[in-house]
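What follows is a single structure, written as C-alpha cells, with notes after it.
Only a single protein chain was left out; the remaining protein chains are all shown in position.
After this line comes chain A, so read on.
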Amino acid sequence: MKGLSPLDIKLLRDIWHMRGQAIAVGIIVACGVAIMVMALGTLSTLSASRDAYYERYRFADVFTSVRRAPESAAARLRAIDGVQTIETRIVRLVILRIPDVEEPANAQIVSLPDTGESILNRIVLFSGRYPETRSPDEIIISNAFAEANGLQTGDAIEAVMNGRLRALTIVGIGDSPEFIYALGPGSLMPDDRLFGIFWMRRQALEAAFDLDGAFNSVSLTVAPGTDTALVIDQVDDVLAPYGGTGAIDRSDQLSNAFVESEMNQLKTMARIIPAVFLAVSAVLIHSILNRLIQTERQQIGLFKAFGYSRREITWHYLKFAIAITAGGVLAGFALGFILQNLITQLYAETFRIPDLTWRIDSFALFASALAALGSAIAGSMSAALGAAKLSPAEAMQPAPPVNYHQGWLRYILQMRWLDEPTRLILRHLFRFPARTAANLFGIAAAVALLVSTLFSFDAIDTIMEQMFFRTNAHDAAITFFEGRNDTALSELSRLPGVMSAEGVRDIPASLEAGHRSERVGITGLPADAQLRRILSADGRYVDIPSTGIVLSSQLADMLHVTTGDLVTAHFLDATRPVVDLPVTAVVDEFVGTPAFMDLQTMNALLDQPPTISGAYLKLDPLAQAAFEESVIERPGIAGVSLRAAAIDSFEETLQETIYIMMSIYAVIGGAIAAGVVYNAARISLTERGRELASLRVLGFTHHEVGYILLGELALVALVGIPIGCIGGIALAHLIATAMATELYRIPVVVNPSTLGVAAMIVLFSSTIAALFVVRRVRSLDLIAVLKTRE
C-alpha cells in the first residue's frame, strides 16, 4: 500500500466497512447516470446520424405541394432570392393490393427524375438498382415496407393508379431522409406493413396521373444565411394560381417533426429523471456521512490534535462521497450503454436512419459524471465541513448522550395502548427530524418517479379511448386525391358493407391572431357529424356551430386566443379567401393542432359547390371483407385507413417502446426505494445495535427487535407514499408539459391503480431491502455490547 496516506487507507476501510450502504448509494447514482447517458447518448446519436443523413442525401429545406403546376413555374421558383437547388416532383398516394394482406394498404409514390438520381431527398439504395428510364412499371420501395411484407427485388406488387390496377416490379430497396418516420394517411403510428414509399420514374407517373409536363410537389434548399420564411412567402406567391397549399419548412415536415419531437422527449427525460435520482443519492450520502462522522468524532479530534487542517479533514470526507459516487458513475456508464443500445435498436425500427447504431457519446459521459459528482459534493459538503469544524478537545469526548425530551410527543406517548417498542419507534422518529425527513423524501421520490413514468399507460389509454372510441366512431376513413362533389359520398354509401357515410373536407390554412400565425389544416365536418366528433375539455360532445371556427386547445394556446376572439384565416386552396372567424369553441384533442368548421360554411366561404376531400364510413362488421375488396377499385380514392388496423399498429408500436421503457423505470424506481430503506435501516442498526442487542439479552425475540428497527421505516413509508403520489402527479404535469409538441400532447391522467402499482413496487422493494438488514439482527453480538461502555 505504498503511496497511500494513512487517511486514505482509513477511507478505503470505511468504505469497505460500509460497503452495503456504499453499494445502495452507488446503485441509485448508477441509475441516474445510466438514464442520462442513455437519453443524452441516444439523443446525440440520433441527431448526429440524422444530420449526416440529411447532409449526405440532401434533405430539402422547404416543401410544398400544388394541385398541378406547369414545369415552366419551376423557373420562377428557381429565380427566387435565396433558393439554391430546386426539384419538382410528382407525389401521389395509391392503394395497394398485397397478396395475403387483407386490409387496404397505401403507398406514397414519389417521382424520380427521368434519368439518374434525384437532386434532393436522395435515395440510399440498399439493394437492387434504379428503375430504367423508359420502364413504366419499375419501382424502388422503402426498406421498412419491404421488410414488413417480405418483399425483395424482382417481386411484383399491384397498385391502383388512377383507377387502374397496375403490376409494378420492384427493382430496388432504399430509403430517403424525407421518410425517416413514414406515416400513412389517417395513421397515428407508422405501420410498415400497410404503408410504404415507392419511387418511380417521372415519365411513368406523368402518364399514369395525366400530369404531362406538370408537377404537384416541390422541394428546395435555401442558401445559407437566407431567411427561409421569406423564401416560403415567395414560393407561395408563385404557386398560388396553381393550387399551392402553402410551403413548409423542415420543422413542419412530418417525418422531421416526429424525429424532433422524439429528441425533445429524450431531452426532457435527460433533464428531469436523473435529477430525481441524484437528489435522492445526495440525501443518502448526506445521512451516511453524518452518521460516519458521528462515530468517528474521537478520531477526528485525534487527527486535528495531530495537526491535520480543516481543509484536509473536509477533503477526506468529501473523498468518501466522491469515491462512492465514482463507483456509481462507472456502473452507470455501463448500464447506460446497455440501455442506450436497447433504445437505439428500438428507434432504428421506427426511425429509418441508416447506420443508427449506438456509440459512446463523450458529452453524455462528461455531463452525467459532472452532475453525479456535483450532487455528491452538494450532499456531503455540510457534513464534511461540520466534521472539520469540531474542536479537537470537544471531539475527543464521547458524543453527548442523545437527549430525548418529552415535549408535545408526551401526549401521544401517554396513550395506554402503545407498547414500549412502539413508543421507542415514535421517540426515535421525532428525535432525528432531519433524518426522518430525508428518509421520507427518499421514499416519496421513488413513488413520485414511478407515478410520473407509469402514468404514461393511463395517458395512452385515455388517448386511445378518446381517439378510437369517443371522437372517431367510424370504421374506415377515405381520402380522395382531390376535392369531389357530393356524389362521391353517395357512391361510397352504396359500397357493400357501408352502413353510413359522412363527408369531410381538409383545407390547409394559415391562422393569424395578432402577430402570431400558425399553419394548420382546417377540417370541415357536417353539422350533425356522428362519425367524427369533438369533445370539450370536460369530456362533453361539442356540436360544431354553423359559423366561426373551433380550435383545439393547443392551437388556441399557440395563438393566444380563446372563445370569442377573432382569428384571421388564410385558406390555401380554391379561391384562397381570407376571412376573420370568431373562435366559437375550444376543444380537447391529443394529436396535432387541429381546427374545425362547419362543412357547409366552409364550402360557402370557399365559394364552391358542396365539396369533400374524404369521408368517414361506418361498416357492417360482417361485410368488412366485401367492403375492402370493392373500395380499392373505386377511382379517385387515394387512401383507405381502417380503424381496427390503426388500433393494432398503435398498440403494437407502443408495446415495443413504452413497455420496455416502463419496465426499466419500474426496476429503477424500485431500486431507489430499496436503496433508501436499506441505507436507513443500516444506519439505524449501527447506531442502535447496542440498544437492540441489550433488548435481545433481555429476552426480546429477533422479530420484536426487528420490529423496533423497522417499524420506524414502515411509518416513514406509510407517510411517504401518499406524499410521493402527490409529487408524482406534479412531476407528471411537468413532464407532460415539457414533452408536448405540435404533433401531440400527453394528457395527465393518473388512475388510482397506477398509484397502487407505484406504491406496491416501492413497498415490495423496501421490504426486500429491509429483510436484508433484519437478517443482521440475528448476528448481533450479545456479549460484546455488555463488555463495553457506550
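In the analysis below, a contact is a pair of C-beta atoms (placed from the backbone, for glycine too) under 8 Å apart; a residue touches a chain by one contact, two chains touch by 3 or more; residues count from 1.
In this section, contacts and distances are computed from a predicted model.
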Undisplayed chain, where the name is taken from the UniProt record, one of "Chemotaxis protein CheY", "RNA polymerase subunit sigma", "L-serine dehydratase" or "ABC transporter ATPase": "ABC transporter ATPase"
Residue among A:D51, A:D419 or A:D580 that touches the chain left out of view: A:D419
Residue, one of A:R122, A:H428, A:R519 or A:R745, that touches the chain absent here: A:H428
Chain not shown: contacting residue from A:R58, A:R435 or A:R696: A:R696
Contact footprint on chain A, counting only the chain that is left out: 401-404, 406, 419-421, 423-424, 427-428, 431, 690-691, 694-702, 704, 778, 782-783, 785-790
